[in-house]
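A single protein chain has been removed from this complex, and every other one stays in its place.
When the chains are written out, they are named A, B and C in that same order, and each has its own residue count from 1.
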Amino acid sequence: MTTTYREAVRAALRDALTRDDRVFLMGEDVGRYGGCFAVSLGLLEEFGPDRVRDAPLSESAFVGAGIGAALGGMRPIVEVMTVNFSLLALDQIVNNAATLLHMSGGQFNVPLVVRMTTGAGRQLAAQHSHSFEGWYAHVPGIRVVAPATLEDARGMLWTALCDPDPVLVFEHGSLYNIEGELADDAGAVDIDRAAVRRPGRDLTVVAYGGTLGKALAAADQLTADGIDAEVVDLRTLRPLDTATIVGSVTRTHRAVVVDEGWRTGSLAAEVSARITEEAFYDLDAPVGRVCSAEVPMPYARHLEEAALPQVADIVAAAKELGG
Amino acid sequence: MTTTYREAVRAALRDALTRDDRVFLMGEDVGRYGGCFAVSLGLLEEFGPDRVRDAPLSESAFVGAGIGAALGGMRPIVEVMTVNFSLLALDQIVNNAATLLHMSGGQFNVPLVVRMTTGAGRQLAAQHSHSFEGWYAHVPGIRVVAPATLEDARGMLWTALCDPDPVLVFEHGSLYNIEGELADDAGAVDIDRAAVRRPGRDLTVVAYGGTLGKALAAADQLTADGIDAEVVDLRTLRPLDTATIVGSVTRTHRAVVVDEGWRTGSLAAEVSARITEEAFYDLDAPVGRVCSAEVPMPYARHLEEAALPQVADIVAAAKELGG
Amino acid sequence: MTVERAEGLHLLREMLRIRRFEERCVELYSATEIRGFLHLYIGEEAVAVGVMGALAPEDAVVATYRDHGHALARGVPAEAIMAEMLGKVEGTSRGRGGSMHLFDRSSRFYGGNAIVGGGIPLAAGLALADAMQGRRQVTACFFGEGAVAEGEFHETMNLAALWHLPVLFCCENNLYAMGTALARSEAVTDLAMRATGYGVPAWPVDGMDVLAVADAARRAVVQVRDGGGPVFLELRTYRFRAHSMYDPERYRSKDEVELWRRRDPIALLTERLRADGALGDDDLAAMEDEVAAELDAAVAGARAGTLEPVEDLTRFVTSEVTT
Partner (left out) sequence: MTVERAEGLHLLREMLRIRRFEERCVELYSATEIRGFLHLYIGEEAVAVGVMGALAPEDAVVATYRDHGHALARGVPAEAIMAEMLGKVEGTSRGRGGSMHLFDRSSRFYGGNAIVGGGIPLAAGLALADAMQGRRQVTACFFGEGAVAEGEFHETMNLAALWHLPVLFCCENNLYAMGTALARSEAVTDLAMRATGYGVPAWPVDGMDVLAVADAARRAVVQVRDGGGPVFLELRTYRFRAHSMYDPERYRSKDEVELWRRRDPIALLTERLRADGALGDDDLAAMEDEVAAELDAAVAGARAGTLEPVEDLTRFVTSEVTT
């Protein structure tokens, strides 16, 4: 059937709420408002205010309550409107969700799922355009995933709920309206492996979430220059599927990593470092990075576009590597 | 004179409070308690409770108040006891301190200094042993420094206070007791450049803060194997002095980056990526990383020691690069 | 209470300026000349106009993302605000902030903060700076009732009360935080009572009656300026339109909105002035014409503004001159 990313996430939520009565959705305006991006529209009417639970503006309390509820046997899906606001709950995620299992010597696992929107591109300026998923990918004890396709939007949630440990799901705000075909029986997908979204011989472009589409578009343009690019979608940002990434680079001998985060200290830096560590002697050129400019996101459209990684930047970076 | 790192920081604080009456120190237990690591001991008696200001356990409020006070013409030095607790104030640092200048089109700069202790090594376990300075180094709009020597402990603070923009100072908890000679007229030092702490021909070891000592010890041991290692102290984590790092590596052709942060997404990843980007054709081997194991810090001494980068790990990584 | 004609007409004109300004914004948003999030102040004009009238030029103001009304009432030129929303260099923040981030140094207008509760600690810091420097100035801090659930509100209320800081807390209680009704966000919905729990004098005010707001604000400002410590005003108001430009409004009934529209602050004051014989039809017509002329010029001027050159993208990340 034809569907949107938004509908795919909603279908995944409905499915989870239907299948397991330990599952509930909690967050700001997930209920009566229908979700700030209309993702959970209709779920309150369907499952009631107990399981589709509007929370006050208390990010650290309701994320922490999600951790506690997970400890208490529930399977909470906590929605933090955007990654920007998740900084207010970071202490709970880092110091509790990620560490309780280890600090308790294996006694207390935290089967929690936290969903949040990430990324820029809608002229929301400096406080609403961050991409901090790379920070979360730094933290042992949590799994981080970034669905970039309809299949993953539909299928990653259930797998995340089956994980005994915390899983953070990052949905790029620019994806909700993308439309496409989704099999009627689409269901759970793995959250372990990266995926080759486009096979190619000459160059590997690594991307995820909101930048996958740009990477694929760049790959298409590169054919005009006789460059056959392979596009790898990370899918899971922690733990990184190094094998798939390195496997691709050992075939193509060149790599460009695309990341909407600021360049310095980006997730792209980690991917670049790993490729160099594991495929140094297979590389014909240094690993390239296409990231956001190091500036708080400006509101003005032309400045925001200039600050973000664009298809042209990926194409240029790819050509720079020659080959 | 002989002095300790702790005394050097205290001397810098006293100096700043004496020279500029816009300067004040604010944080938890900086006054009556004398600082949780006894750094500010005696300053309350000397400068009074207004300028050595004990704050309630409200990290986000008093860090935010520091930002506001800086906007209001003061020169606050805010002490956050440890980087672990700074997560509770991260929203203020990222969304206000780092962005106000840009969001206001250049109208409002924030001359704020935030000091915090970082690092592990004292068996304080999973919630008190983080090294998140790499996260802060990801954020445009703030400068991040890590004094590793007595000179820098004494001299970086004043330079930071002269900076019109926010500066974060990370003091590794294991350094406070180190003792050494400091010139009686020691004063302000630059906070722009990395420093070659030990010249060498065969290999570059990049370190900072708490790991500098281990890097130097490793360099000494390596001489026994006929390896002459150069040790670079980053000093300033943002902006990174890429020129000094790359300059060293182009001479030595090999590099190992040491970082107490967890390996994935570490600052070491950024340094590694930059070296590869700018010196790829000068490298005889892939850049090595020696970081912390990806585990919430365990309490037990033998496990903590195994989790942290040790001299032996640096030596081993260096030898692996051959040469 | 009697109203002096000149003041009455001034208050009416200021509210009218905001109302008509917001209506222009709607047009420009539909024409996609304004982008991003756009939060209108329609219905709440009496709050900003009443409070600003009680402030002195040297006082400071901290607002939220719903900040057009505050900026206009504080005297920020309509053209500069409009230019900001069109992303022009002539805008209050050179087009880098947009609707949610208006700033103005000359009137000590510190923004425009899009993190709910994020501006509150800044206000405490601005007040601390005034207190430490012996300036008899007041910092007015605006925030919505939804922010009361945030930890930053709590920490700052306590800090301001504890340190006796000259802050005027202006809580705009419009009964909803996006789609979340006050009763679903606060266990105790008497917000003035909540504030007194911190030892902060607080009283509720009819936020639809600009004369009542002006009177309450005057009394509060005197108290704060005279060293009485912080004061909290609960300004009971209502937003006539969607939270942002579009929202389903499934969270409140048409009747409820209708009921509140009958207490339109502009209509209320108009009646009042008419009854007093202080306002005639032609006075009103003339006022509308003056406002229309001002806004025509503002829009035209903003449209004629220039775009920041893309080469300047990374300006204002750090200061260009040392202060």
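As a convention for this text, a residue touches a chain if its C-beta (ideal position, glycine included) is under 8 Å from a C-beta of that chain, and two chains touch if they have at least 3 such contacts.
Keep in mind that what you see is a predicted model, and the values were worked out from it rather than measured.
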Residue, one of A:3, A:40 or A:60, that touches the chain absent here: A:60
Touch criterion as defined above, residue of A:141, A:155 or A:309 at the omitted chain: A:141
Positions on chain B contacted by the hidden chain, ascending: 28-29, 31-34, 36, 38, 41, 54, 56-61, 84-85, 88, 122-128, 293-296, 298-303, 306-307
Interface with the unshown chain - residue positions in chain C: 149-155, 158, 161-162, 184-188, 193-194, 197-200
Touch residues of chain A, complete complex, unshown partner: 24, 50, 55-56, 58-74, 76, 91-92, 95-96, 100-109, 111, 140-141, 143, 162-165
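Operating definition for what follows: only the chains that are shown with their structure count from here on.
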Farthest chain (mean CA position) relative to chain A: C
CA centroid of chain B to CA centroid of chain C, Å: 40
Mean-CA-position distance for chain B and chain A (Å): 30
Contacts with 2+ other chains: residues of chain A: 84, 88, 125-127, 294-296, 298
Residues of chain C touching at least two other chains: 93, 95-97, 101, 113, 115, 118, 151-152, 317
